[in-house]
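Every protein chain but one is kept in place in this view of the complex.
Here the chain labels run A, B and C in written order, and each chain numbers its own residues starting at 1.
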Amino acid sequence: MTPLVYSQDANPSDAVSRRLEEVLAAGRTRFQEYLFFRSRTNGVTIVLDGDVQSCEADEAIYHEALVHPAMLLSEEPRTVLVMGGGEGATAREVLRHPSVERVVMVDIDREFVDLCRRFIPEWGRSAFADPRLEVRYEDIFDYLARTPDSFDVAIGDLVDAPDPVSPAAELYSRSFYERLAPRIREGGILATQAGALRVGDDPDRRTARAGLAARFASVATYGIVVPSFYHLWGFVVASNRALELAPGALFERFEREAGRRGLGLPATGARALAAAFYPPAAVRAGE
Amino acid sequence: MTPLVYSQDANPSDAVSRRLEEVLAAGRTRFQEYLFFRSRTNGVTIVLDGDVQSCEADEAIYHEALVHPAMLLSEEPRTVLVMGGGEGATAREVLRHPSVERVVMVDIDREFVDLCRRFIPEWGRSAFADPRLEVRYEDIFDYLARTPDSFDVAIGDLVDAPDPVSPAAELYSRSFYERLAPRIREGGILATQAGALRVGDDPDRRTARAGLAARFASVATYGIVVPSFYHLWGFVVASNRALELAPGALFERFEREAGRRGLGLPATGARALAAAFYPPAAVRAGE
Amino acid sequence: MTPLVYSQDANPSDAVSRRLEEVLAAGRTRFQEYLFFRSRTNGVTIVLDGDVQSCEADEAIYHEALVHPAMLLSEEPRTVLVMGGGEGATAREVLRHPSVERVVMVDIDREFVDLCRRFIPEWGRSAFADPRLEVRYEDIFDYLARTPDSFDVAIGDLVDAPDPVSPAAELYSRSFYERLAPRIREGGILATQAGALRVGDDPDRRTARAGLAARFASVATYGIVVPSFYHLWGFVVASNRALELAPGALFERFEREAGRRGLGLPATGARALAAAFYPPAAVRAGE
Partner (left out) sequence: MTPLVYSQDANPSDAVSRRLEEVLAAGRTRFQEYLFFRSRTNGVTIVLDGDVQSCEADEAIYHEALVHPAMLLSEEPRTVLVMGGGEGATAREVLRHPSVERVVMVDIDREFVDLCRRFIPEWGRSAFADPRLEVRYEDIFDYLARTPDSFDVAIGDLVDAPDPVSPAAELYSRSFYERLAPRIREGGILATQAGALRVGDDPDRRTARAGLAARFASVATYGIVVPSFYHLWGFVVASNRALELAPGALFERFEREAGRRGLGLPATGARALAAAFYPPAAVRAGE
């Protein structure tokens, strides 16, 4: 084991530190600083600009939770936009849905995608080999401004841009969602990761959610534990139509559709994905 | 702020460190080493023998999750045994159920209870003032061996003894549950905290659960995020009778009963307590 | 061992962390925040306002190095002023010199002195029992402004005030040394601790030294390793007369005088005290 420790503040008081078994790669692409390391407990760990993105040990929890609620809320998703998602794991989960005909993944950072294909080849292997996937290396803002396409589902796995909890979230997300909204089909679904759910009021989250609420008829936050993140991790789904999110209906739909579509959901399960929509009130209060 | 940091291993690779605003008390009772400190993010934090027990910021999530599922699964709980629970918060939650007539709290460590009443008086104030509460300062093993009483619900908030995930859990819990089982009434419910739910196989948890399964007709693990613990926190409920834990029935029961009993559940909510029974498969796999 | 760690930045990149065996006392006097703890390696450790003051394991190195060079450079020191020095160890070393007739120790913080007498009674026991010692609990500025006394030797063991390397050092020390200088007898000696000696330019140290140089005919920095400080620790001696600091003369003087006065110097030795005047050029360069 190396004597290196990766340390990240969890909040103004506390920090999580991780001992590295091995540094796999450390450097900087044109767009971001990266670090790939191996941890005894969490396996290969990917850090971008100082934030853990995913760990081998539970990336499947994260990516199943990011992708499948939106997909299961969509009747027969055929076209899907993945914003970010360089590891390939987001596209991998999207492509499990048999109705999917086309996935466009837009990630600005080709060098990072290449690093992922070298150091975590299994994560995205099935996706990158799938002819339904089209990978575009460009700025998502530019892509949204220019593309004539529209999508049944759009999934945001972006590091910074439309993260509803980042400091500059309000302005950013306003212009971002203005561009994104027209690219989502009538009745389509947007899902995006939303940072850690914490106790207490969270003005950034509140503002960002207000921005989403102004654009979409339904907005809901859900949260699932990703153990290697040491937090309940938040996600947001939004839609132009009213989403039916009462427990009875949601459990029934997720279990039925996951079965019909033949999704294994080995890391989460249909019930865990439905249960994620009912986090404790004290962390929901931050909205 | 002091330059002191409280650091605890989360697993063989990672550690969580917490910066102390102020040391409130540090020492050793006859039974355990204690530390009370104030953290900017989590408020007053209580540590026993090197493990965080509760933090002011979210103790209500922990104690609501420990107490209410068992109470809500019990029809009209009248007598309740609290094993441990020196902060008074477990008894406080129990006493919110209007059917409760008598609560016996057995905690071996009077000095620790006194420290809690001094440094976190609000946590247990309503409980310690409630005539339905009887506090006994003795070893829970001795108490169980001698008492002729039996209970509708028994709740374990013990630091070490019957924690199903401690190394010596198997033998310990075997003899512990042998003593405890006869003190739970026909159809009664046991609930106990069960440590962090992690990814991967967990032989201790598997063994401990097997021990419980041998004694009780129904055993179920549930998990709720307690943000200041930096993990999904596990609990076990067990009963002599079959528990109905399908989502439809469980959400319906918890919402109905919480309403009927006038429980506020400000930190969690009836839905969050029901949802807790469906953790992600990857962390459930440790059973 | 507790799970507490005391952590202190050594410089903008690095930090030293110390695991606590036991917290002996933590709190705040009228003047400063204190922490007394026990470390396995360094024994009882005293922290004031976040800075380690002394550790049982090597306080004798620190206090011998603070006191004896000035005392050995003084012919027959009879009256000595100790500024600060609440632990009693500075006075203890001063009183080893048989010519000393009177020591005035001025420490603003009576509560801290009492804590030292409770938790580290051996450090200052011989001093506090010595009729030649007069302890005054008052602000050193006020004392210097009012006292008609003058001293052969003045020794500064102050936490903040005239520390020549503190940010506000220049102005502070100017007015401080203006008050102090008249209280040192013709040919008398001043010694004060001066913080860690580091590689590279140190503008604060340079400025403070300039302030001393303007007031005193001779100023010299010396440094000795105090292992528990994890740095070469700096001290300054200054005098109204020219000090003879060439190695031949200095070693000869310190060895001869330490012998004549019957000083044991068990932690340092006369040669180590002389050698301290010749630190590596790279750390001397900060002056």
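Things worth noting here:
Here, a contact is a pair of C-beta atoms (placed from the backbone, for glycine too) under 8 Å apart; a residue touches a chain by one contact, two chains touch by 3 or more.
Everything numeric here is computed off the predicted structure, so don't read it as measured data.
Across the entire complex, contacts from the unshown chain go to A, C.
Considering C:L48, C:I61, C:V135 or C:L263, the position touching the chain not shown turns out to be C:I61 (whole complex). Taking the complete complex into account, residues 2-8, 17, 20, 23, 26-27, 33, 35, 47, 50 of subunit A touch the chain not shown. Interface with the hidden chain, as seen from subunit C, comprises residues 10-19, 21, 39-42, 57-58, 60-61, 65, 197-200, 223-225, 227-228, 230-232, 247-248, 251-252, 265-269, 271-272, 274-284.
One rule holds in what follows: only the chains that are shown with their structure count from here on.
Following the contact convention of this document, no chain is adjacent to both subunit B and subunit C. Chain pair with the most C-beta contact pairs: A-B.
Taking each chain's centre as the average of its CA atoms, subunit B and subunit C sit 52 Å apart. With centres defined as mean CA coordinates, subunit B is found 33 Å away from subunit A.
Work out the mean CA point of subunit A and of subunit C, and you get 58 Å between them. For subunit B, the set of residues that touch two or more other chains comprises 17.
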